[in-house]
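All remarks here apply to the structure that follows.
Every protein chain but one is kept in place in this view of the complex.
In this document, chain identifiers A and B correspond to the written order of the chains, with residue numbering beginning at 1 in each.
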């Protein structure tokens, strides 16, 4: 039995220790906003927060997340900063197919949490782990630039 | 012929019986393809009745609540198609955009066939181009009927009334919302003709309206196929024979069945599937299998063999796809000739959502939940595999997590149905990234061989263009027409924007067999554009002319192309001198009904690091439905093409695809992506496509810039093949 806190809810889960958090979140808890893209931490679609830090849930054994706070895209909007990022995404029409955007928003929120007013280079460094096959990168940059994280954080 | 040439007066609507359907329903069909009788049959024969409120053939429905639903044959793949479609209807119907929603059409080839692609499909940059006329006409017709209904109620002349924001206003200040008028409007005879707004009258079209589908894509609520849950469903995942055409020989599943969560191991002709309570257990189960393959005849094929065969084919004559002037005379009488061979590799689509399909096969029916560009084909394959009649197969189309042409194929749908047929529960087939990349249907490897004739004054007389490669069209529709010409492969090449006294295009079909091919964003025009735009650039340099001036002089017949070329050059400061090691490259094309030019400015380091300093595009895509969508498509499409141009090539060893995931089939990252400046040329011409234009232009512009900066003229993509890599920073 693994004790897992996801979006503020405690779960007792009977899953293998080495099952990646991604599949626990998606297939066991039914939170499908977090996406599967590559399974080898190269695309970032599976990004969630672990104690506020962006992590790739596809290569994170669930046992490593036990006792830490997992936040997914479904709940990131509950923080003022997360909501601001989501709104910036809409304001800048970032989204195309949308499949990678959960991960992008999770990474962007974690980035802004650390660096409330990132330069373009800092945005690039913080977001480089998230692939977008529609290549919405120019709009992602613009949206992050536009978030006034100083006010939200 | 553009849609508007059909004329507004042409009757393309059917009116549903409003009372039965709960609203005013107008159906329409695409220009010049679907017989009126088919639509009439479908609408009248009660198929609307039992399908209500989501009726076959109903394009536009105004409900009693005044809300408008558009049933779209074009799916949303991220290109903003649904928003554009809603805008067209809202514009003419005079309702706020917020009251229009768009639903995917159920599969019905007869009703939704696309006049260009000849089947119900989303691709080829056709969404806006083909919906433009009929949807606006449907909106305008509905508005007219609603106004007439209100006028009749008030006993005034319809000409004295007008519609605004979903409400009809009478001459004395009377107001009636649409919802109260739909029943009366349904009973009215269809108008003989409707007059559409002129671009100056648009209040919505041409404005950057927010996308309809995005709010749920930023909060995790949007459900893609991979996210669906159907009661009783298990997840399935496959291991497919690593060689195309190979078969499953034997499998020992005893260890796999012991994996917790695993339910069944299902064997298929060329694959083995594991079903389980979750994807992870499926993968563990697949790993525990001991599988023996019958690799088949392609197991000995390497890329080198395919390359050699294609190169040899490119010198043959094949069939003549186009001939004007006398190329033989031009070449034999030329003061000099110039030949260049351009190569573009096999490419994977690799959308971020891997191939996935939910399927349930029962004794009497089959249901599919799948994001597909071709729902009608999905239905057909499900019927064929399940043995059920077509009408017993229901397809629920879903949001698509990227496609780029991949979901014009339905191999994974066939596989899902074949698995579902063997179990008594619904399955959600999810391909691993490795399955997805090694079992794609790939953009073909092409060779373009161009030979130009140049006269004594250095003037270009014409060229012969040989195009060699696999035929996607033939693979897709079963065979080529009698002419033997793949019309997709030769598009653009047979109608270049340059005036040539003689032009001959030869098409040489060379099938690799060991690797299946399919459509890839940009399709045939992408390939032709690369060859033509690199070739014309080389000719310009050979003639000692500026590449922009050289092109302009040959583009007299194409003022719109000239305009975008000039605009891109101007915005990119084409004339400003650069330092050594830096260079600019340009490319221009008339593709998908639009005119686009792209300039790349870059710097090449001694270690072959390539720093793209600027990327500037100018586009004339006719009347712009939604400028934000145009910008986003050019930005994204350009970087999508850049990613492939820099990095991507699928190779075979022993018949097996060597690229398996994003570590060895690399994709452009944000910190490698230059900004993209896009300039839209205002135009009131019919809308052209935008989703593929950026992708088609970046390759040649990049190669031309590289040649200008480094002196190395690469003729084969990707750049990484020659040791180049991207570096960032000013």
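One rule holds for everything that comes next: a residue touches a chain if its C-beta (ideal position, glycine included) is under 8 Å from a C-beta of that chain, and two chains touch if they have at least 3 such contacts.
Everything that follows uses one rule, which is that contacts and distances are computed from a predicted model.
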| item | value |
| --- | --- |
| UniProt protein name of the chain not shown, from "Transcriptional regulator", "histidine kinase", "Iron ABC transporter permease" or "Alcohol dehydrogenase" | "Alcohol dehydrogenase" |
| Which of A:6, A:25 or A:41 contacts the chain that the document leaves out | A:41 |
| Options B:666, B:679 or B:715, residue touching the unrepresented chain | B:666 |
| Candidate in contact with the missing chain, chosen from A:2, A:55, A:95 or A:112 | A:55 |
| Footprint left on subunit B by the chain that the document does not show | 287, 607-609, 647, 658-659, 661, 663-666, 669, 671-672, 720, 723-725, 727-729 |
| Missing-chain contacts mapped onto subunit A | 18, 20, 39-42, 44, 50, 53, 55-56, 58-61, 64, 111, 114-115, 119, 121-122, 124-126, 128-129 |
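We take it that only the chains that are shown with their structure count from here on.
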| item | value |
| --- | --- |
| Approximate Å spacing (C-alpha centroids) for the pair subunit A, subunit B | 29 |
| Interface residues, subunit A side, partner subunit B - complex | 16, 19-20, 23, 26-28, 30-40, 42-43, 45, 72-74, 77, 86, 89-90, 93, 95-102, 105, 121, 123-125, 127-141 |
| Parts of subunit B lying in touch with subunit A, wherever the complex brings them together | 77-80, 208, 210-211, 213-215, 217-224, 226-227, 229, 235, 260, 277-280, 350-354, 399-404, 430, 432-433, 628-629, 632, 635-640, 642-643, 661-663, 667-671, 673, 675-676, 728-729 |
